[in-house]
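Excluded from the complex is one protein chain; the other protein chains are retained at their positions.
Residue numbering begins at 1 within each chain, and the chains themselves are lettered A and B in the order written.
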Amino acid sequence: MHEEKLSADIENIVKKWEGKKGSLIMILHDIQNLYGYVPRATSLQLSNYLDVPLARIYEVITFYHFFKLEPPGKHLIQVCMGTACYLKGASDLLHEMRDILGVREGTTTKDGLFRLEVVRCLGCCGLAPVVKVDSKIYSKVRKDQVADILSEYEQEKAVK
Amino acid sequence: MDRKIVYIKDTGILQPERTKDVYAAFLNGLRERGMQDSVMAVRAADIGVYNQGVVIKVLPDTTYYNVKDGDINRIIDSIKEGEVPSQGGKPVQDLVTCKEPKQLRIVLRNCGIVDPDNIDDYLARDGYQSLKKVLFELKTQEKVIDEIKKSGLRGRGGAGYPTWMKWNFAKQMTADQKYVICNGDEGDPGAYMDRSVLEGDPYSVVEGMMIAGFSIGATKGYFYIRAEYPLAVDRIQNAIDRCYERGLLGNNILGSNFNFDLEIRLGAGAFVCGEETALIASIEGRRGTPHPRPPYPSVKGLWGSPTVINNVETLANVPYIILKGGDVFARVGTATSKGTKVFALTGKIKNSGLVEVPMGTTIREIVYDIGGGIFNNKAIKAIQTGGPSGGVIPKDFLDTPVDYENLQKLGSIMGSGGMIVMDEDDCMVDIARFYQRFCFEESCGKCSPCRIGTAQMLNTLSKITEGLGELTDLDNLRRISQAMQKAALCGLGQTAPNPVVSTLRYYQDEYEVHIINKKCPSKKCRNLLSYKIIPEKCKKCSVCMMNCEAKAITGNKDDGYVIDMNKCVRCGKCFEVCKFKAVSKE
Partner (left out) sequence: MSKITKEELDNIAKQPKKEDKNWIKVGMSSCGIAAGAEDVFKTLTEEVKKRNIQVTIKKCGCAGMCSVEPLVEVNVEGMPQVTYGKVDKDVAIQILDDHIHNHRLVNDHIYDIQVKKANG
């Protein structure tokens, strides 16, 4: 990541929210949308631009589950653990994902291809259990379908 | 050409094969009478009633239940003679049972009907007529609040606080700036009616917020929406943009002197932010930790100003109430709970989805008449309402009419409207642990009763599900629960013990079996299971052994196979792969 580009990005985002009260969380959302996570360098810059201590920014980032401090894998797998999905076997799906990918939730595979996460509820309880890969939602997933779903993405080359 | 339409479905257990037979018989009957061109028969995938045998609907207004094979021709004959009652005809009387429709759509009145991105669609469905009525007919804040008071509307987000009182408190405050917030931080895992309303009918919520703004004297409103609902965010943003374009937001709305601005703020995955004071902290760009009330937000809220926070569903009711009148709304429901409630009916239910029913509808009606009963025809065990803040309601109370007070009496709450159906396979200790884990992870950590209490409860419950529980654990769970209910700072902490308290209240025996017998009656708790190969059923195919990754299965094709429970990791693979059902799970 180039320092200059990063600088320009942050400046744009901060400008967008200029004059609006309490916009730190919205700024962090914009940063994460751009990079997929909130890189430490951006937080440092942000601290300068907004003139707030870095600790204040990190306090917010770490409080909210949604913000990530590490780069996500190329594909984000989210296994829904809402009540409906849980009752319909979401933990089996999670176990299967762990077995196949060899990682636990909250971590990324060594090749950087997949990041496995557990989410609270995707609001698709009628289609439980659901698994979301990037922006695509798979509904009524059975354990034996997990491998097929993953292989749709495995064919692509991992990021270097 | 005006053809009669008949649709057919077997709503019993034997479906769908039976439906095809009845359909064929019906077509035959039509052909025999030369009516195949004047009557169009069709197999329905769903006919709106369940467990009533073969159901045949003759449009427009006749429905036959429990139709036997011999009745088919009688029905066709009656059609031939013009059976439509509203036109003086006679249906086959002995087969007709009158069933009132159970659902009533007020909140979801436009969902699935309007294009959510098209403001003209909304305008054509009485859109902004309520706002017009507020600005030019009712004219005063008092009159608007009075209408809401007459309606008896209570907050749909959980606690059921009367909406008019909230508004009235904020109205009475003098301040330069007041705010309206729409709480779209739908955190209950298993409820999604707010998402559906935001996605399906965004303008109604916007209009509801504007009316709330007018009645308390606020000129600024915020939508607080979960970041996990990107489509809802898009649709609300689009609705706000269109409203600005058409002069429905901004200054001098509809030529009046009413000004109102709206913006979206995103949540970031913190359940506690559904709590009013935490939500306010989050909009202010801080960690979403609650603070003690009073002062209530209606006195001192966002940036210290009087603020009204209403839930999505509450606000979606507002335009309807204003347009039709509070008294019309109050005709629906029970003595203390007016109007309708939207439930997200999920779990082990046949038709899972959103249902909107008048308050006072029984749980049985919701589960069986609308939801179609239990998935895979298993036996119902309980329902759960209120998510992590609610409790379970055992099947013995299925005939309870649903309203705020009744659910509370049973140890649950209305909550935001998740209704999760559980069957005989669901373990109540496991469910309690599931919710406790949720509360533990979502506890913000500010107050110790919640921070430590949830952790201790989760540990204890985990111990029990792993077969390490002791009977004194149950007393400990009760004691911690009481302490949290009394001492926790906010609603999340005070209600976090509810799933444990209610499962202990109704299913203590199940806890005891886990503790004393080290067994899980529902065969859900993995560590308490034991697998065995039944020699009589075993065909010695060795598939189980080959699939056992823990190498816990030994034996050979002559002597058969055995599972060593000391090595077994209880993955259940052998149970799944055995085609002869020769592996038992207990």
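Everything that follows uses one rule, which is that a contact is a pair of C-beta atoms (placed from the backbone, for glycine too) under 8 Å apart; a residue touches a chain by one contact, two chains touch by 3 or more.
Predicted model, so just to flag it, every value in this text is computed and none were measured.
As a test of the contact rule: which chains in view would the missing one touch?
A, B
Which listed residue (B:I113, B:I264 or B:V562) would be found touching the missing chain in the intact complex?
Of the candidates B:I113, B:I264 or B:V562, B:I113 is in touch with the missing chain.
Going by the contact rule already stated, which one of B:I106, B:I148, B:L354 or B:C439 would touch the omitted chain in the full complex?
Among B:I106, B:I148, B:L354 or B:C439, only B:L354 touches the chain that is not shown.
Could you list which residues of subunit A touch the chain missing from the display?
So the residues of subunit A touching the missing chain come out as 122-127, 130, 137-139.
Applying the definition given at the start, please give the residues of subunit B touching the unseen chain.
Against the left-out chain, subunit B lists 1, 5, 7, 16, 23, 40, 42-46, 48, 57, 59-61, 108, 110-117, 123-124, 126, 128-129, 132, 135-136, 192, 195-196, 199-201, 229, 231-232, 242, 245-248, 254-256, 350-356.
One rule holds in what follows: only the chains that are shown with their structure count from here on.
Could you put a whole-Å number on the gap between the CA centroids of subunit A and subunit B?
The mean C-alpha positions of subunit A and subunit B differ by 26 Å.
Along subunit B, where are the residues that touch subunit A in the complex?
Within the complex, subunit B contacts subunit A at residues 186-192, 195, 227-229, 265-271, 282-288, 303, 344, 346-348, 352-354, 384, 387, 418, 420, 422, 426, 434-435, 438, 444, 571.
For the complex, give me every residue of subunit A touching subunit B.
Those residues of subunit A that touch subunit B are 21-26, 28-29, 59-60, 63-67, 81-84, 86-88, 95, 119-126, 128.
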